[in-house]
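Structure first, then comments.
One protein chain is absent from this view; the other protein chains keep their places.
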Amino acid sequence: MWLRSDNAAGVDPDILDFLRANNEGDAQPYGDDELSKSLDARFSAFFGAPVRVFPVASGTAANALSLSAIAGPFDLIFCHQDAHAFMTECGATEFFTGGARFHPVQGTDGRIDAKAIGPAVRGIDISRGNSYRPGALTVTQLTEAGTAYRLEAIQALGALAKETGLRFHMDGARLPNALAFLGHTPDQMTWRAGVDVLSFGATKNGTLSADAVIFFDPALAAGFKRRIKRAGHDLSKSRFLAAQLLRYIEEDLWLRNARYANARAAELAAILQKVPGAKLLHPVEGNILFTSLPDRAVAALGKAGLRLRSKGRTPEGDEWFRIVPSYRTDPEEVRAFGAALGM
Amino acid sequence: MWLRSDNAAGVDPDILDFLRANNEGDAQPYGDDELSKSLDARFSAFFGAPVRVFPVASGTAANALSLSAIAGPFDLIFCHQDAHAFMTECGATEFFTGGARFHPVQGTDGRIDAKAIGPAVRGIDISRGNSYRPGALTVTQLTEAGTAYRLEAIQALGALAKETGLRFHMDGARLPNALAFLGHTPDQMTWRAGVDVLSFGATKNGTLSADAVIFFDPALAAGFKRRIKRAGHDLSKSRFLAAQLLRYIEEDLWLRNARYANARAAELAAILQKVPGAKLLHPVEGNILFTSLPDRAVAALGKAGLRLRSKGRTPEGDEWFRIVPSYRTDPEEVRAFGAALGM
Amino acid sequence: MWLRSDNAAGVDPDILDFLRANNEGDAQPYGDDELSKSLDARFSAFFGAPVRVFPVASGTAANALSLSAIAGPFDLIFCHQDAHAFMTECGATEFFTGGARFHPVQGTDGRIDAKAIGPAVRGIDISRGNSYRPGALTVTQLTEAGTAYRLEAIQALGALAKETGLRFHMDGARLPNALAFLGHTPDQMTWRAGVDVLSFGATKNGTLSADAVIFFDPALAAGFKRRIKRAGHDLSKSRFLAAQLLRYIEEDLWLRNARYANARAAELAAILQKVPGAKLLHPVEGNILFTSLPDRAVAALGKAGLRLRSKGRTPEGDEWFRIVPSYRTDPEEVRAFGAALGM
Partner (left out) sequence: MWLRSDNAAGVDPDILDFLRANNEGDAQPYGDDELSKSLDARFSAFFGAPVRVFPVASGTAANALSLSAIAGPFDLIFCHQDAHAFMTECGATEFFTGGARFHPVQGTDGRIDAKAIGPAVRGIDISRGNSYRPGALTVTQLTEAGTAYRLEAIQALGALAKETGLRFHMDGARLPNALAFLGHTPDQMTWRAGVDVLSFGATKNGTLSADAVIFFDPALAAGFKRRIKRAGHDLSKSRFLAAQLLRYIEEDLWLRNARYANARAAELAAILQKVPGAKLLHPVEGNILFTSLPDRAVAALGKAGLRLRSKGRTPEGDEWFRIVPSYRTDPEEVRAFGAALGM
C-alpha cells in the first residue's frame, strides 16, 4: 500500500552512518557507555532545562513506561478517544501501570479541549474512595487526526493539569511535525507549557528503532531504570540507542526531516483540494492526511499502481483513506499521485 | 573494565552491511515486510522443523515473553538459582506471566540435574489447590557459570518435563557458544531434546539489538503477537530486526562468531592455568571464565592497564573475576593479558 | 440517611438462626465441610441444571472473580456505562483479570440493548492483533437504574454473545428483585437465556456476608479455586458461608424477601407519583427508586427526620435521590414518608 505510514521509511542515512562510526571498539553495556551517559546533558541543552532521558526501542514502550511513572492502579488517565495509547497499543498502559484506566473523551479533529474536559475531571467523586481518581492526562502531538494542538491549547491543558493535580504526558510520536508546522521550539511545547513527561518520538522521523522517555521533573525518574529493565527495554548495546538519538537532534536533523514530510503532505493536500468529490476530513497540519475519495478517483489511483489503505466509508458513501508521507517520501510519488488524479 | 562482557562488542560488520543493504525504499511496518514474513520459513529450515519466530529487542524480553507463553499466575518455574531470568531481570518474568513464581534449585557449575530436581517437581502437593503448581522449567545454555549442558543432560530434563507436565524453556543467550563447544546442531540441543520454546540469543554474538522467541510447538504462539505488542516490543521498522536475524544465521555467521569467542576464552584459560595461585572456578566450556587471582596478579594486570571486574573474594581470600571475550575480542588483548602475567 | 441502601439492613433472622444451628462441633475448613460440599448439588437443583458454586464474601469479589474466569488481559468486557463493576468497584475487574478492559455502552434506563451493541461488538477490528478483542458481556439484573431487563432482552443478549463469541456474565446483586417483579424463575433468566456465569447476590437480600459465583458451564470453573485463594476469599470457616447461602434458597426465603422489598418500593413510588413536582427518573421495577423532588418536599421530609441521599440536581434544578428499601424496611417508614409529603 502506498504512503500507508511513515513507519515504512527506512533509516536516515546520516543516522546509519553515525551507527557505523560508533561501531568500533568496546563500550560498556546497559547505559554505562559514554554516549548513553551524555544523553541527559545533551537533551537538557536541547530542551533548555534539566531533563532525564531514557531511550527505548518503540513508541509503545515510551508511552506505557512514561505513563507508568505518573499513574498507578487507581488512577484515571484522561485521553482523546482516538489516542494511540488507548486504541492501538493492546493494553500496554494498563499493563505497565498495573491497572490504571483510560478515561477517553471526545474532541474535534483529534484534540482534547481544556474547557470541555475540565468539568469531567473535577466531576469525579473521590470522596468515598471506592473508585478511580483523576491521575494523569495524555495528549498526542501531532494528533491522531493529523492536526496540531496550538501552543495555547497545550498551555491551557497544562494549567488544568496543574490545577486539578493531574500529571501531564505528551505522546510526541510526531512532535517534530507539529513543531515544524507551528514554528515553536521543543521547550515551548513541552515543559514550559506544563508537560511533565514526554514520549520523544524519533523512529517515524528517521531513526532505526529509538524513541525516548523525557522527564522534565527529574523526581519522576526515581526507580524508572527498574521499570525499563523489567520491560525488557534495557538494551545491552546501549551505545547504539544513544547514538541514534544523539545524531537525531544534531544539526536539526529532526526538524529538517519533519519539514520535509510536512511539505509532501501539503502538496498532497493541495492536489486533493482540487479533486472533484474528494474531501479532507481534518485540517492538514503535519504529515498525516485523511481524505475521502470518490470511487472514480480510487479507480484512477489503482490503475496507476497507487493503492491506498481504505479505512471505511463516510456517511456519504465515499471511501476514506489515511495517507502519511515521511521524511523520505520521493517527490516523484507526489507527482505521480497528482498525475493519476488528472492534476 | 576489560573483557567485562560480550555485550561490550559492537555489531558484526556483515550484519551492519546487511542493514544498510535493506535500507532502501519503503517496507510495510510491524512485521508485514518481506524480511519479517520470511522468518518462519527461514528458521524452520535452520532448525529442521516448523517453528514460529518472534523477534524482540533484548534477551530479557525474549525470556520473559517466552515464559509468559508457558506459565501463568499459579505456575512454578523451576530454574537454577543463578539463572539470569531469576537473578538479573528485575522481575520481568513475574511481570509478563502475571505472577508465576520461580522455584530456584541448586546445581554444580550452573547446571540443573534432572535426577536431583525430579523429586522436587514431583513433591509439590497440588491436590489441595491452594498453592503454586509445577508449570515450567527453564535452563540457560551456555550456563551462567560458563559451562555447557551436555546433550544427554538436556534430553534428561526434556524427558522429566514431559513426564511431569512441565513446559521446557531454554535461555539461549549464548547457545551458539555451547553448540560450538559441544559440536551439536541447534535442532539436537532444542526441540529434539524436548525444548518447547527458546530464547534465541544473537545480540551478544553479533547483532545490534535482535534476539528472538522460537516456538517449536506452534500452538504455543497463539495470541503471542498481542503479548509482544503490549510489551512495546512490536517494533515499527520490523524489517531491520528481521534483517539482523536473517543475516546472523546465514553463512554460519552465528557459529563462526561463537567459535571465535570460545577460542579466545580457551586461550585465556590456558594462560590462567599457568598463573601461580590462580584458579578457574568452573570448567571453561564457552566464552565465559570465572577465575580467582592472587593480589600480585591483579596488581600486574592493573599495571598493564587491564582492569578486571571484581565479583568478590573467595573463601581463601583471593579476588575472583568474570571474564567474557566476544566474537570480536582482539587476539592482541589475549596476548597482552598473558604478557602482563608473565606468560 | 434514610433508605439509602439495602445494604443497611441487618441479617435475616432465619439465616442468623441457621448460623447458630450450625455452630456446634468441628467442621473441616476451606470448603471441605459437609455444608460446602452440598452446595453444588443444592444449587444445581435450584437452577435445574448442573452448576458449580463458589461462595465469596462480597459482590465485588463475585463480579471480579466471575469476570476473571471469562476474560483475560486482551479482552474487552462490554457493559452498560453505569455498571457497578465498571463504576464502583475500584478496578477490581481489571485487577483480577490481569488487564481486561471495560467497553462501556449507553442505554436507556440502565439497560444494554442487543440490537444497539451488536454493531459495536462486530465492529472491533481484530485482524491485526494489535488491540483488545471482544471477550465478554456483563449485564446487571436488576439494573443500576432500578429497572429489570425483560426475559426477551436477556435472551437477545445471550444470542448475540453466542453469535459473536462473547462469554456472558450477569451481575445478579439484586436478581431476586428482578425475578420477583417479572415472575420468571432463576433458570429462565440465566442459563436458559445464555448466561455463562452469574454473580449470585444474597447479601443485599438477607445474608450477613455471602454471595456466590455460579458457573453454568462447569468447564469455566477449572482452576477457579486458586483464583479464590489468591484473592483471600477462600474463607477458613467455610461452613458459615455455605450455611448462609443454603438457608437463603430454602423455603423461598430469597423470593419472599425480594417481593417484600419490591412492595415497599412500589408503595413509595405510588406516593411519589402523587407529589406535585416530583418525578421518577426511571420505571420502578424492583426495590430501587430514583426521584427528583422539589425543594419544599425535601424540606418537609427533613422536618420529619427523613434525610435522603442527594445525588445532584436535574437539568430542571430539582434535587434527585436514590431510595432503596430492603427486605426489612418497616412499613411504618413508608407511611411516615407519605405523611411527611402530605399523602
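For reference, chains read A, B and C in written order, and residue numbers begin at 1 within each chain.
Convention: contacts are C-beta pairs under 8 Å (C-beta built on N, C-alpha and C of every residue); 3 or more make two chains touch, one makes a residue touch a chain.
Remember, it's a predicted structure, so these values are computed and weren't measured experimentally.
Of the candidate positions C:119, C:183 or C:232, contact with the unshown chain belongs to C:232. Contact with the chain that does not appear here is found for just one residue of C:23, C:106, C:273 or C:310, C:23. For the chain left out of this panel, the touching residue among C:65, C:137 or C:272 is C:65. Taking the whole complex into account, chain B touches the unshown chain at residues 73-74, 87-91, 94-95, 99, 101, 129-132.
Summarising the interface, chain A meets the missing chain with residues 30, 73-74, 98, 128-130, 223, 225-226, 229-230, 234. Even with one chain removed from view, chain C keeps its contact list with that chain: residues 1, 4-5, 7-11, 13, 16, 19-20, 22-30, 56-65, 89-92, 95, 203-204, 208-209, 226, 229-237, 239-241.
As a working rule, only the chains that are shown with their structure count from here on.
Centre-to-centre separation between chain B and chain C, using Cα means, comes to 52 Å.
Here the CA centre of chain A is 42 Å from the CA centre of chain C.
Inter-chain spacing, taken between the CA centroids of chain A and chain B, is 34 Å. Among the residues of chain A, those in touch with two or more other chains are 89-91, 95.
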